[in-house]
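Next up is a structure, given as structure tokens.
With one protein chain held back, the other chains of the complex are shown just where they sit.
Just so it is clear, A and B label the chains in written order, and each chain counts residues from 1 on its own.
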Amino acid sequence: MRPAKVALAAVVAWALLVSAACSSDNGSSGDNSTDFASGGTFTLLAADDPGSLNPFQNIQTPGVSMFKYIYSYLLSIDSSGKLVPELATSWTVDGGTVAFKLKPGVTCSDGSPVTATTIADNFNYAKDPANKAVQIGIIFPDTHFTATPDDAANTLTVKFDTPYGFVLQALSLFPIVCGAGLKDPNTLTAKSSGSGPFVLTKAVTGTEYDFDKRAGYNWGPNGATNDAPGVPNKIVEKIVGNQSTAANLLLSKGANAAQINGPDGVRLTGSSFKSVDSVVGGISMLFNESPGRPTADLAVRKALTMVLDIAQVSATVTQGISKVAGKSLTPAQTACDDSAAVSSIPTGDQAAAESLLTQAGWVAGADGIRAKDGKPLAINASYLTTTAGDAPAMELIATAWKKLGVKVTQQPLDNAGVNTAMFSSGNYDVMPLIELAVPFQSILIGWLSGPNPPNGINTAHISTPAYSDNAKKAIQTPGDAGCALWTAAAKGLYENADIIPMSIMPARYFMQKATFDLWIGRVNPTSIRLLK
Amino acid sequence: MAKLSFVRRPRGVTRYVCLGLLAALAFLALFGRTIWGAQAARSDPIRPLEPASSAHILGTDQIGRDVLARVLNASLLSVELAVMAAAIGVVIGVTIGVGQAVLGPFLRRLLASAIMISLAFPGLLLALLVNAIFGAGPTGAVLGVGIALIPAFARFSQALASSAAGSEYVAAARVLGVGRVRIMVRHILPNIAKPLLLTALGSVGTSLVGISALSFLGLGVQPPSYDWGELLQVGLQVVYVRPMSAIGPGVMIVLAGLAFNLAGEAFAGSHPRLSVGEFTGTARLTRRFTLATSRLANRRPDRAADAEELVASASPALLSVRDLHVAFPGRSGPVVAVRDVDLAVMPGERLGVVGESGSGKTTLALALACLLERPATWRWREFTFDGESVKADSQSAYRRLFGTRLGFVFQDPANSLNPAIRVGPQLAELRQVHYGASRAESRRMAVDRLREVQIPNPEIRARQYPHEFSGGMRQRAMIASGLMGSPRLLIADEPTTALDVTVQAHILRLLERVSDGTGAAVLLISHDISVVVSFCHRVLVMYAGRVVEDIPSDWLVSRAAHPYTRALIQAVPDIDDLAGQSLATIPGQPPNLENLSTGCAFAARCAFADDKCRQDDPRLTVLAGPHSAACWHPRTSDELADEPADAATSNRSAP
Partner (left out) sequence: MSAVTGNASAGFTTRRRNLWPAFVARRLLRLVIGIVVVVTASFLIMQLVPGDPVRLSLGPSAPFSLVEQRRADLGLDDPLIVQYLHYWKGVFGGDLGSSILTQQSVTSIIASRIGNTVTLVAIALGLTLFFSVAIGVTVGGLTHNGRRPRLLGAYRIVASTLNVVPEYLYGVALVVIFAVTLKLLPVAGDDGFKSLILPSLAISLAPIAGLSRIVRVQTEEVLSQEYIQFARSKRLPALRIYLRHALPNLLTSALTVGGILLGVLVASTVVVENVFALPGLGSTVVTAITQRDYPLAQGALLILGGSVVLVNLIIDVIVSLLDPRSLMRDS
């Protein structure tokens, strides 16, 4: 039984996220008045195994979040969404070129120095098509970039052939491998080779991962060091798939932290427990517009959208954590907030939806089901079985659609099933509760526009110029100008009812005898402090 | 020999519980939807996960639906799926299992091996695999569980069919050239149908639980459909917060599973092991024909003198019991198996006890050896063995006494020796337990005893298992076991009944030699009067639990006084009589001990009975010296001399 696999970007597992920390923030590193316990062990429960430990082959959230313990980055994003220096002390952006000044004195876990060349070699490795690095096409749009190091001046210049609007956000997700591991990253199956705050000491797949504190580490994000009081000597991450079990472990003091989105959170009351929420991504409704399907008809898509009480769906799918309708496809995005686009989402009441369908030619028959030209309005709705809130939310949605005279077939699928439906068989009309945990909007371009499978990954056969034109321009436009373009792109999608935001993907963490804040919906390693 | 295993089951309770559960289940399955369907669908998403209350007895689920209504509504689907899965397993499994029973030997072995291997494979994994192929959902679940059931049913029906196929009517059919499929359908299937059906019923319960396990993993029935498994899976997600959501469907699964599993045994029909063998009232006079051996006339001449001497001697009785009384619980009150028995065995005496099945002779033997067990009840006024007085209620106190000085030889050597233990140690342990002898010492003694009873190569034999011995050898070994102590008395219960006629004589001769050699007395129980006469000094005749005659064996033929004894004597066919003649029987039925009439128990079958016989029960009275009989009209020697050989019985039945 899988719990709300929040951050494991289930199917559309683009698990690169940037967390927009919000709400109850407590016990962060700025709090000096509490008693820190020195040198203990911090035990964390994770729902999923990180997967491959090779940073060039793993972009799923569990893996990416673990890399933050072991590797350093040029820069980071803090809990308020601000870019902060890490390996790079400062930077300037000019068109497609970013010039970094690097921090001196950084060493790898094997003692070797981390120089500008070391960092540049990471870019070169990723760029080489023979290495099939997974960052390409996701956080880096393509391989058209070069990294030029200057060891003497301790600077690094990264040049993208076409300007890339999210270059800084992308680099906050690009781990810098050093030492022996950089020479052949394929050996990184059970060990780490980085300059991060912790060193991996034990890795048992699906079970446990242990880390030791890296002595002398003082080049963390915003100058974080391991000398601060309360930094644990050891971190133990245990893989516990069952949320109730995780709650039990917390209650029996077997762990310091766990993500618990479901009703078991109710048991963790009392002064010993604190909780913090963050947004990991968004849950959205995607229509399949390939020709011949009822959802290729704009009227159908609009009607199906209008008739939903999206706030209620949101409350059900997040098991009560969020009671408002989603405002963005990528709510975890920190660079560009496109929530202004929601005004373009089709709205209306039952009557409006019904007349829209009737006018489009979908007329109710004797059995109550609408049909047009002899073809019934039959919808195949696929959803994930592995997220706890999906099934009841799906039932709500189905009930609302049935009232419209639509024949709904609910199609429960697991991860593999959804992948198959999207990429191989194309056999779905709508996926009302797709989980999207992506760090920035540019990643979605190939998916929401462009060629269809097998030549591309536009699985829903979307062709909305208002989106694709704006998006293509936006990706090359940094700053507010770019953000405005992204908002316009989103508007295009919503007007055409191609894909509609339904809710957020929340992450609710409980902690005891420790504090930390969250990054991409996971524990941020340099913020961990043990309490007495 | 009486198999004194007594079983009185409260069958009724299981049956009623099971029927009740099944009826409730059927009701829910058939009418659940109509009654609770609408309520189950009513959702209230604003108020999810309400706790149990008067409005919602089990609370509500994640979108506010009443859990109890959903649980009851799920009955039809849950039961349906379980039945379908069981059907798949049963039909395919039985076809394979029965089919292979009519295949040729090579194919049969192959198939049998395949079944054994697949039986070992974990069922749930098989179900998972099948499920993975067909995707999550009821089809995959039903197929998965059904296919996982196939090996078990193949094995089970194979075992049943093999034993049926080995039976004679199938052999006959084969000889007659009946085709394989026909044999399977017409001969084998009907005979294995009943146990198969009951097991099939039980497997519905197993399927139910199996499908729920798949649902627990999220692979079973998917929303919007729901069965108990799916409800349980959803409920378990919130079990710590809203336990009722899980308890509801969980209880249903357990109850339904229980109902089907119980059905298997509640209706299994009686086991064959019911009656207290001797007391069914349907036992008929059984006899074996002792053709070639001892005729009644063939006896040692000095036996009578021995007997008189023994009785007249002043030496105290080796074993003496007064007013022995044994009863068993019967269907309607206690059944008396042995009543008012006074008995004495002299040292060195060979005493025989004769009677038909049901006469109480084996019970008597067990009582004298203090081997009776509850629920039998027994009492006596006095019991002395080898100088010690034995109390009825504390038999364990006499362990050493009986262990060392009394030997018991059982009837059926095939089963009296423990098949899992070698013969040597079975003999030796008596020495170890009661005499504290070492292993080596007691083993040596066991080998000696085996030699004494004339088993060749006793050292090798001692290391063998009972099944490697022949029947005669086993009986010798049994006697040897009786000799491991220092027995003053050997009680032998029908020691030769299960043996070949030729071997019988040897065993009896052995017993004689042993008795003479060690000076031990022998109490020989038999239904065969000729055996008893040739071997024993004295004979007790039992009828309906009572000793009806006590007579030296020499006098038996000529002077037996009780009409029953006379009838027994005459019922023994003489080898000269056989040609062209019919067999004698005693008319009437043996007495039904549960329902004894007043008066003499033999009256109904006695040619000489009168009203006094039918009203008053005669006691054992001395007729002459060592001879007593319990009869109002004992036959006198004059009458006997005048009688033709076959007069005591009024008929001879046709052959």
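Details
As a convention for this text, a residue touches a chain if its C-beta (ideal position, glycine included) is under 8 Å from a C-beta of that chain, and two chains touch if they have at least 3 such contacts.
Source: prediction; values computed, not measured.
Just so you know, the chain we are not showing touches A, B across the whole complex. Checked against the full complex, the candidates A:Ala147, A:Ile443 or A:Ile475 give a single residue touching the omitted chain, namely A:Ile443.
Among B:Leu22, B:Ala173 or B:Val254, only B:Val254 touches the chain left out of the display.
Shown as candidates are B:Leu72, B:Ile183, B:Val241 or B:Ile455; the residue that touches the absent chain is B:Ile455.
Touch with the chain omitted from the figure is made, among B:Pro105, B:Pro122 or B:Gly177, by B:Pro122. Of A:Thr207, A:Thr225 or A:Ser272, it is A:Thr207 that touches the chain left out of the display.
By the touch definition given at the top, chain B reaches the unshown chain through residues 3-10, 13-14, 17, 113-114, 116-125, 128-129, 132-133, 135, 152, 205, 209, 212-213, 216-217, 236, 239-240, 246, 250, 253-254, 257-258, 261-262, 273, 329, 369, 371, 373-375, 399-400, 402-403, 407-408, 410-412, 415-421, 429-430, 433-434, 454-457, 460-461, 464-465, 467-470, 472-473, 476, 478, 481, 502-503, 506.
One chain is missing from the display, and on chain A it is touched by residues 1, 9, 11-14, 49, 51-52, 54, 57, 59-60, 132, 134, 137-138, 186, 189-190, 204-208, 238-242, 245, 248-249, 251-252, 254, 414-417, 419-420, 422-424, 443, 446-447, 453-455, 457, 459.
In the analysis below, only the chains that are shown with their structure count from here on.
Chain B meets chain A in the complex at residues 43, 45-46, 48-49, 61-63, 135-137, 216-218, 222-224, 233-234, 236-242.
Partner chain B is touched in their complex by these residues of chain A: 1-3, 243-244, 247-248, 262-264, 266-267, 312, 315-316, 319-320, 385-386, 388-389, 391-392, 394-396, 398-399, 410, 412-414, 417.
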